[in-house]
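Of the protein chains in this complex, one is absent; all others appear in place.
Order of writing sets the labels: A and B. Residues in every chain begin at 1.
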């Protein structure tokens, strides 16, 4: 141990975010007082980010298994789902909210980098990305700066990395003014037998660090606390981490090549908490220890302290444990790709990590006690129902007047040009969606992204992965238990409407401060709602990410936003179904039950200005039956287009189906419903389909038979004009202009 | 005919191009590593899309000095066929194998969408046999604004060296159909010898019926006429 250093006190521990009782626990684990390096190791490993200490007890209640799961939540860097033919799909979502709030371009870019590394460290080649973004009021200059920066950051990184972005969501609400949410999703394909694991074992096996050099990135907290025990650092700390997609692309190719050799024992990406996180997690899992010489770590800055090297979050790095004797084979591959590859230590007996610097042992910590599922603490936080919850339930439909006559057109225009509903073309055209020659929705718009599995060794392979990210956070705020169920249901519905079988979920739980009981209540209820719905759809949660503290002192917490990323499988290409109306004269049908409900709709919230209302009408069993019915219609090839009713209600769904081919529709509203509820309400479990007239009889037979699914003929596809009850509400051309260009105009 | 697809560090359309040529067009194709000095007897060299060397400094500027480029340039100078797609176009332009440069898009933003191409030159193997007035092909680039000085532009037009112009779905070459501000809607050009081609749009991304658009295949199939 460093003899000159004075040992840290409970005060230093507090500055590192360690509670007094945790400090005592650390002393017991070590049987002595930790030095500063060791304490900072515990501080990051026991942080919320690495240990999930405030969330794990609830996350464990989520369904985690199905007969398709190859790796369950927390076992590997990402979830792994069997898709047949010896192939598996690895996928995950992760947040980069706080870095993006500080510097949107680099924050979002490094988020994309991190999530892709999680996928390819498993040996999977990423095939597609999605992202889920939330920003504040789009009229604010600050929001525009954030939107432009985040979108460019995602684009520049993902485009150069060369993986298509095939879908996503963008939502605006003033609750995100200071705290935007940036959630990035990636999915990859790996041969089931070639999955690389995040594990370390085998005494004498060499440990390598590969990729970028290590700088003083992301160590702000520990650095501040270190001033207690050492002189103040003179060198400035980088406030922002810079992503290098070029480096990441090389790292991808090199990583897949070394895994292909079969000589890799284990490999893990370095994300949060850098070297200490990957050495401890891999060692704990493999029940071995490591000796690491920090002098051998390539650094970007000079005179880095031991704990700085250990905690650094510099991007585009990996830790690799290789079979002894195969060092040269591995080095050759990294040389080929002009990448750093340095042996920094080896695997040893026992479960301890021994870190040396300048010939001295500077930290000696047991790996098991650092990690989640090992010694890291787990807490149940206090929670309390917030006052607003009951208030929102008091909403009275009759307090809002219905729309009539020309007001329908006014609402239509308001919604089609609203940034939450209008086309996100301005955003997604900045992302490469066609690289990889795999995107099957470029020329067939649909409710979910669809990517074929393309492999030169399996020419003309037929299966595709469908994927979506969904969460209407306004619903979750109104009712976390119902809202989270809706998020899962909508994701599954989007996949089913595209012709896919939903397989599994990854979640990104974005909430405020978990120590605020009302926030924790939102968290607990959302997790329970999510669990209930995932069980119903047989879509286990394979992992994901929890992001707390999304709040500011001025605005309070963001809406509780449990983003659901879901993947599905399309076995037969002919089942892939698009959302666009194809031919004039086709019948337009609504499948599912209409409701006299406008709660939490965009119409009620932004047109009527009523912010307090419950979640929209939703019944999980009814939703499930609807999805079974839609699946039947697609299997029997009875529908030409399928598009679910979501934000903006039925009218927006019809518009979105009509716009791709520049056609129109002529529909009638149904008796017994308020016009606003029928056209703009967001009650769940409804889908709009178009049917060729010659298939009408069979269509009705299927829905009316055993399924007994409620459905109604609304009208038909026309050559142009959006007509409701005999009145043209808006022309196709005007709707197209509003829908396609409103967001771009707002951002310019 | 044997195709070679060069892999630079940061290329990301190399696998797409190989798959398309091998699976969709049934051709023999090998990858050529940028550090090598051997074209492995390839008749036709393709520089694929991507972000070679991260597109840092200027697009194509660093890749142009990769070791294999000596052989690619010699091959072109011998009259051998070379085609640069997207980043590959930027590289052949930097290397001086085709006239002009590619500047930042006029919108200052990266753009990925389907556009339409109107084939121009009647005297190249790539475009001479294309009979439709509009081919739907994706673009995906941040630096695709074709620029050349007046004299160069004149000689390009005089010598029938413009391969494609951006057009609308009816084949009309309009300002609105120009996605990136390219001079005279130019989307691709060839050299004076008409053996080096550069184009920004990606025909390889529209060559498989599985993707719902095979217009690009008509374009790539023209190359097979070389053997004839």
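Assume contacts are C-beta pairs under 8 Å (C-beta built on N, C-alpha and C of every residue); 3 or more make two chains touch, one makes a residue touch a chain.
Here, contacts and distances are computed from a predicted model.
Not every chain of the complex appears here, and the one that does not is recorded in UniProt as "Phosphoribosylformylglycinamidine synthase subunit PurS", selected from "Protein-glutamate O-methyltransferase CheR", "Glycine reductase", "Phosphoribosylformylglycinamidine synthase subunit PurS" or "Spermidine/putrescine transport system permease protein". From the options A:338, A:571 or A:725, the residue with contact to the unseen chain in the full assembly is A:338. Among A:58, A:91, A:246 or A:618, only A:246 touches the chain left out of the display. For the options A:53, A:68 or A:216, the residue in contact with the chain missing from this view is A:216.
Contact with the chain that does not appear here is found for just one residue of B:66, B:161, B:191 or B:207, B:66. For subunit B, the list of residues touching the undisplayed chain reads 53-54, 56-57, 61-62, 65-67. Residues of subunit A in contact with the chain left out of this view: 102-103, 106, 212, 215-217, 235-244, 246-247, 300-301, 314-315, 338.
What we mean here is this: only the chains that are shown with their structure count from here on.
Centre-to-centre spacing of subunit A and subunit B amounts to 35 Å, using the average Cα coordinate of each chain.
Only residues 152, 155-156, 159-162, 244-247, 249-250, 336-338, 428-440, 442-444, 452, 454, 456, 459-460, 573 of subunit A touch subunit B when the two sit together in their complex.
Considering their complex, residues 9-10, 12-13, 15-16, 18-20, 22-23, 35, 49-51, 53-56, 109-114, 138, 140, 142, 202, 204-205, 207-208, 210-213 of subunit B touch subunit A.
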